[in-house]
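In this view, the complex is presented without one of its protein chains, the others remaining in place.
And now, chain A:
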Amino acid sequence: MLFDDPVFASRLLTLLTLSFHIIYATIGVGVPLMIMIAQWVGIKKNDMHYMLMARRWAKGFVVTVAVGVVTGTAIGLQLSLLWPNFMELAGNIIALPLFMEVFAFFFEAIFLGIYLYTWDRFDNPRKHLLLLIPVALGGGMSAVFITIVNAFMNAPAGFDIMNGQLVNANPIAAMFTAAMPTKVSHVLATAYMTVAFMLAAIAAFRLLKGSKHEYHKKALFMTMKIGLIFSIATVLIGDLSGKYLAEYQPEKLAAAEWHFETEEAAPLILYGMLDENQEVNYALQIPFGLSILAHGYPNAEVIGLDQFPAEEQPPLIIHYYFDLMVTIGMFMLALSFVYWVGAKRGWSFVKTAWYRSLIVLGGPLSFLGIEAGWWMAEVGRQPWILRGIMTVDQAATSSDYVGHMFILFVGLYFVLGVGTVVVLRRMFKNDPIEKALAKQQGGDSE
């Protein structure tokens, strides 16, 4: 099937590229903000540890940026290679944010280059800090613009179709669709949250490995606090996203919730399994939960899958992705909240090995949460590539060999993934913080 059906192979290859790319893209959006905060705190407190934190994060960041850039280039070109019919239509309406994304990326690339190679060129560290503002801004803005494109695919607007022809194109209206505010803010908040927990996991890992250094404790506390703030934001925006779905994309919400029949006072189904008769087993039901999530009051009517023809219903598998995403989000919120309160009040268990192991686990978990969220959002708009207008079957390329290209890219991402891990490990294993600090204090700043 992979080698015969270009539609199926195109879907798989896009899934593969995006799933791989968002790991690096998330890091690319989040890390500059963390570096900025660390450097700012370092200057304000006149604390060398934070300055060093910024520097070490930046060092590792370069490696992930490189892979993020090349995989981003890959998906950018693959859009046209795999979905030429879609790009031909969408290019007429949604090219503007794509174009703006490149500018944001350009801006970020220039200042990142300057930032990384001017560590020793400014006498005043504040000037060097200023260079990070365009980097963080560029990273954030490229996420905003590319998410606008995705929001458009979920809620197309800004044009009319008359006799199969596209008319009245309005590029600005296409950018500010109904899906745009919740999508953009959710993407940004989760990226910052995930990166904060990733950096927290690294610090916790070092402490677990026996380092007793103040540096790691400071890093852990700071990143957990940032993570906590952004996970609260994520939950709030997630709730708004549910309300958006109920209003504009009820079939996605219904599929994610296994909500088959339209009803009032709908319960929220958590977990569970679906058997072959489409019966839900082993599920946890929260009464009124879905009505509250969808409309904000317990007796609201929630549209079920019965309102949609079978060929327009999204796959029911997205329920598992939804559960995974929400569970991880809630777990990380609780974990960071308890840690923060515990650290303030001096509860000793937050410093134990088992609690730190949970924090280490939280890093990869957060990335899994990001993946699950994207899978839910993307699989949840099947069978459409442009909801209500064009299906993925109509959009895919007609050329052969897409399946072979899939194999080619599996190989590429394997090499890139392994390369990242090996290089990052080598970089930091041979240069632990104790050594780096000794060098710094010895007057030799590398």
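Operating definition for what follows: contacts are C-beta pairs under 8 Å (C-beta built on N, C-alpha and C of every residue); 3 or more make two chains touch, one makes a residue touch a chain; residues count from 1.
Throughout what follows, contacts and distances are computed from a predicted model.
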Remark   = In UniProt, out of "Na+/H+ antiporter subunit A", "Cytochrome d ubiquinol oxidase subunit II", "Protocatechuate 3,4-dioxygenase, alpha subunit" or "Phenylacetate-CoA oxygenase subunit PaaA", the chain dropped from the view is recorded as "Cytochrome d ubiquinol oxidase subunit II"
Note = The one residue from A:A54, A:L89 or A:I328 touching the chain left out of view is A:L89
Message = Touching residues of chain A against the unshown chain: what are they?
response = 59, 62-63, 65-67, 69-74, 76-78, 80-85, 87-93, 95-96, 98-103, 105-107, 109-114, 116-121, 134, 166, 169-172, 397-399, 401-402, 405, 408-409, 412, 415-416, 419-420, 422-423, 426-427, 445-446
